[in-house]
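Once you've had a glance at the structure underneath, I'll fire off some questions.
For this view, one protein chain was removed and the others were kept in their places.
And then chain A:
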Amino acid sequence: MSTLTSHRRSPAAQPPTLRAKRLPKWMPPAIALGALLVAAAIVYGTGLGGPVLVVVVGGLLYLGGLYAAANAVEGQRAARNRTWSALIHSAFVLAVLPLASVVWTLLSRGAERLDADFFGTSMNNIGARDPNGGAYHAIVGTLEQVGIATLITVPIGILCAIYIVEYGRGRFAFAIRFFVDVMTGIPSIVSGLFVLAFWVLIVSPYFSSTGRPGFSGFAAALALSVLMLPTVVRSTEEMLRLVPAPLREGAYALGVPKWKTILRVVLPTALPGIVTGVMLAIARAAGETAPVLLVAGGGAAINLNPFENNQSSLALFVYQQAGDASRYAPARAWTAALTLVALVLVLTIAAKLLARRNRLGR
């Protein structure tokens, strides 16, 4: 025989053609349908469970069937590719499912009390038999407490991150980073207890008109700041580190002082990321219940003054209404939860739009 024909093609050599057999387009959906039918037959035939089990078994059958079919027609590599793609897509669906479920539950159950009364009145003088009552006081509380906490946290957090990234050298910067990391792990109830012990019991008597310790929305804001600070510092720090060094050098080379370079070149470049970090912190703070309960005390009446007397918040309102014996309370809790999610969503969208407007989009 000639050397040419006896010469075996090594696996690395070029295949003679670039074309390969492919599964027909209708095949994967057909396999999925078949898998579901078989799964339904098994599950209902044995009387083991309901539709959820059908989907789970069907999904597993689909993966197996797809692998087998693709392996037979397209070869092993393509079969693996298809199976892993299917797995990744199912992981995505699994991740989105809880979110969709939460949104749907909130919308469907929260719609019942989505009326003007809910947003215009408080729980003052609302008894167990009263179907009305609202969360105005809680909305005001959440906005004031989170607003004050943001005002406290954002400047401190951003300055702290600037120190760590741009100025800090050696042990001191390392220590700050370390303690910020430790702060990230503080449970919210501990932060609440700290403010209760430090601010409410010791400091607040000097400021209150009665001279006695008292709950206040401001105390809640302090507790929330303790929780927000590490998030703001760490996310800002990461964003500042992402700003390329050549940008800073470009500014230095123009004779721009360091502080101005940070203010006018580094911060604007990192702004969208910083805004995202701040919004994450705000979202976390807005959902906190325990510290508000500990240091603002809750309350049924509208209190616009964050520095004196009890205040409620939306998260606390949800907690209290959900545990209330009145049969009208659960509906109020659901609507308050919906309001809280909507509030955070609106704030996030607004902040993102603001940050984007600052960049050049023309």
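To be clear about the criterion, a residue touches a chain if its C-beta (ideal position, glycine included) is under 8 Å from a C-beta of that chain, and two chains touch if they have at least 3 such contacts; residues count from 1.
Note that in this section contacts and distances are computed from a predicted model.
Peer 1: Pick, from "NADH-quinone oxidoreductase subunit K", "Beta-hydroxyacyl-ACP dehydratase", "Phosphate ABC transporter ATP-binding protein, PhoT family" or "Carbon monoxide dehydrogenase", the protein name that UniProt gives for the chain of this complex that is not shown.
Peer 2: UniProt protein name of the non-displayed chain: "Phosphate ABC transporter ATP-binding protein, PhoT family".
Peer 1: Return the single residue from A:Pro29, A:Pro155 or A:Gly250 that touches the missing chain.
Peer 2: Selected residue, touching the omitted chain: A:Gly250.
Peer 1: Which residue among A:Lys25, A:Arg169 or A:Arg212 touches the omitted chain?
Peer 2: Touches the omitted chain: A:Arg169.
Peer 1: Identify the residues of chain A touching the omitted chain, counting contacts across the whole complex.
Peer 2: 169, 244, 246-257, 260-261, 264-265, 268-269, 271, 358-360, 362
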